[in-house]
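Removed: one protein chain of the complex. Kept in place: all other protein chains.
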Amino acid sequence: MAAPTEAAPAGPQERPRAAIEARTLRRDQWWRAPAVSAVVIGAFVVYATIAALWNADYYYEPYISPFYSPCLVAGCHLSSESYTHLRVNVPHLSVLGYWWVVSPAILILVFPLGFRLTCYYYRRTYYRSFWRSPPACAVAEPHRRYSGETRFPLVLQNVHRYFFYAGLVFNAILTYDAVVAFRNHQGQWGHVGVGTFVLLINAALLWCYSLGCHSCRHLVGGRLKHFSRHPVRFKLWGVASWFNARHMQFAWASLVWVALTDLYVRLAASGTIHGAWV
Amino acid sequence: MSASHERRSYDVVVIGAGGSGLRAAIAAHEAGARTAVVCKSLLGKAHTVMAEGGIAAAMGNLYPEDNWKVHFRDTMRGGKLLNHWRMAELHAKEAPERVWELESWGALFDRTADGLISQRDFGGHRYARLAHVGDRTGLEMIRTLQQRTVSLGIDVLMECTVTDLLRDGDRIAGAFAYWRESGRFVVLEAPAVVLATGGIGKSWKVTSNSWEYTGDGHALALRAGAALLNMEFVQFHPTGMVWPPSVRGILVTESVRGDGGVLRNSEGRRFMFDYIPEFFKAETADSEAEADRWYDDKRNNRRPPELLPRDEVARAINNEIKEGRGSPHGGVFLDIASRRSPDYVRKRLPSMYHQFKELAEVDITAEPMEIGPTCHYVMGGVEVDPDTAASRVPGLYAAGEVAGGMHGANRLGGNSLGDLLVFGKRAGEAAAAHASALGSARPAVADAEVDAAALGALAPFDTEGGENPYSIHHELQEAMQDLVGIIRREHEMQIALKTIHDLSERSKTVSVEGNRQYNPGWNLALDLRNMLLVSEAVALAALERKESRGGHTRDDYPMTDHDFWGKRNVIVEQLPDGGLGIRHQPLPEPPPELAELLEGDH
Partner (left out) sequence: MSTSAGATGEALAPRELTLRIWRGDAKGGGLVDYTVEAQDGEVVLDVVHRVQATLAGDLAVRWNCKAGKCGSCSAELDGRPRLMCLARLSTFERGVPIVITPLRTFPVIRDLVTDVSFNYRKAEQVPAFQPSADQPVAPFRMAQVDVERSQEMRKCIECWLCQDTCHVIRDHDDNKPAFSGPRFFARYAELDMHPNDGLDRRRLMQEERGLGLCNITKCCTEVCPEGIKITDNAIIPMKERVVDVCYDPVRLLRRRRARG
């Protein structure tokens, strides 16, 4: 196609842009959103690191911290200072045995954190907040070169769907944890404490977050060319799309809540809070 | 001097990259012609994107009883029988093929439950007939044609404005243009030129048309020796926005009424029932109950009067406002909020919802719109041969809005997009055939013509301290709006003609600031010549036709005169002295088998 540029004397090289010095002419507080995101994510990382390395106070009958579920080490009930009776509620895999000394949370957290790290929404957020690529729309980024997600390691973001699958497994486990939180320490149904709700909400938010995952949306139906030939998958795609439209909200809510859940169990297990209501 | 200009050589040059221009270019290219499309804006911005409702085509997807004959009849009756019957026939017959062709190039129309192209109701069409995509059908059409054009590798000369046609004797030899970016001139040598420049609305103050609609093609054709047909017929779309002032004239699609919207005056009355003309009585509902039933049951009910042809509705609104029953900002109310659910409105009319929300802060799902007539379309245009779109100048073709005859005295909504496709294709093919038949006997571009064109184009830079082109444009718009508007009177049009003459004189001394690079002041100064010439043609023709019909309403001749004016076209052409002359020409009569379709109540 002959564009008008051909009439101009300029050579094949790209012609100059308008000479505007300022990095951005935006006058709104464009730095606020990335700053808030950075603070919240940073706080979570710091908290999660401490909590994961603590390797104690993560179990308080019938509640277990989501950072330490499933129970991988033998005797994870011993992590509680105030309770010493045998664990009755939480699945006891004890694949690691008593010899395991490092926090089992490290093994567990790889999966949910990997899920979030490769999540399309979180990618948007940390590319903006931490990598400043770009810090905000129409604000110049500080890097001289940029290769996006074409090279190692960022090309690995494409494995997101496997972390999604793993995330589902953990959602199932945490849902089980929430259900058994309705039993008391003797295994009898009918217990309801604040912790029961904390775990229940945690599981619910994680499902809401996972079901809105872009990979999920693709896998359940998005990859189809003809919805009309797959009515059930079209329905599922509709559900995933609903959650997907709220992916950001559920991403933040579930992130904050999962930390609060761990904190709650920790406070209970360490005896900081006590009483029948716990 | 002429040797210094850039030169390009083609078989066919198409001026205009709207629906008809792109369709013509595709047809010419597919016929083997070396083809270029020249457009004043960027590719894909042509006025066709503004078309909202749909493409009228009797595919019969929803009503199997629909066929080209019914469509032909609707078109002719909507045009008050002043259409060229052959154009209306070709259009009705070929529109479905052209729509399916778009689909095969990737267009995605809304679908019926069976997976066919869905069709919607529109004013003057007996059956739901408009292939559409929500209310952005024009965008779909232009994008499809644009993508086809690009994939075929056709040359597109963007932001390039043709100022003169070049001739060798009386034959077309090419076109003279400038690049907006650099202001440099380019000579396009071509034995066949297709005009596809659209309309003339920018000469009116309240218009739905974009800045490009300066009547370039009409003026180029006049100056090259072609005839303009029935220029008095200008369509004022009944529903343009009226508030806030900055959006006055922007179109509100007829689909609002097709999908259930009704017109009310300040007293809340559905006044259209008071304005049903004799001609349409038999096919129009006479009670609100029947009109409301029609949306669901078209076989046993007659259509609501809101869906009368546009000229009827525009006149009715005009009258309501004149008699003091208008809305606060000088319009009337168009109400769909009280008649359809918010979800329905948002789904069927997303662009309208968006447009009112963004531009007027009005939520059309909750409150009525204020609307009033806006200059929308010119039925008149270059006189062409229906089958080939050829004008009387050898090598000059015209298709789409710039061509006359197809729509008679009033165009039905939905018929313009079909017109673009049907006659765009025919024009492109005929132009390519013309070019290839010439062999080596091609017309040549004379240096003297090129020099004259260049001199004329640069004139505004030679004057200092002259008139501001923006002021002249503004005054022309005021004059046309007030004096050659929706209701016309003899003495007013005479004043208009005098005003146009004065403005033409003054325009000879316009001066512009700056240099030739992307200079809108200069560009406007050149467009002004065309606007003034075409405005004069409209005023002359409107003064001549002493009756009221379709898009031409005379306060002093309120009746439609079937015996005299119903049998003749008004022709405007340029006289040897450069002035405009006017004469009558008999209207071609349809053959008996088609004439039969027009009679009685079918």
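We call the chains A and B, going by the order they appear; numbering starts again at 1 in every chain.
In this section, a residue touches a chain if its C-beta (ideal position, glycine included) is under 8 Å from a C-beta of that chain, and two chains touch if they have at least 3 such contacts.
Keep in mind it's a predicted model, so treat the numbers as computed, not measured.
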Sole contact to the chain not displayed, among B:S9, B:Q147 or B:S504
B:Q147
Please identify, in ascending order, the residues of chain A that touch the omitted chain?
1, 3-5, 10, 14-20, 22, 24-28, 120, 123-124, 127-128, 133-134, 137-138, 140-141, 143, 145-150, 154-155, 158-161, 214-215, 217-219, 222-223, 225-228, 234, 244-245
Would you write out the residues of chain B that touch the absent chain, in ascending order?
41-45, 47, 49-50, 59, 100-101, 103-106, 108, 110-111, 113-118, 133-134, 136, 139-140, 143, 147-148, 150-151, 158, 181, 210-212, 243-247, 250-251, 327-328, 333, 351, 354-355, 358-362, 367-370, 468-471, 474, 512-515, 517-522
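Here, only the chains that are shown with their structure count from here on.
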Cα centre of chain A to Cα centre of chain B, whole Å, reads 56
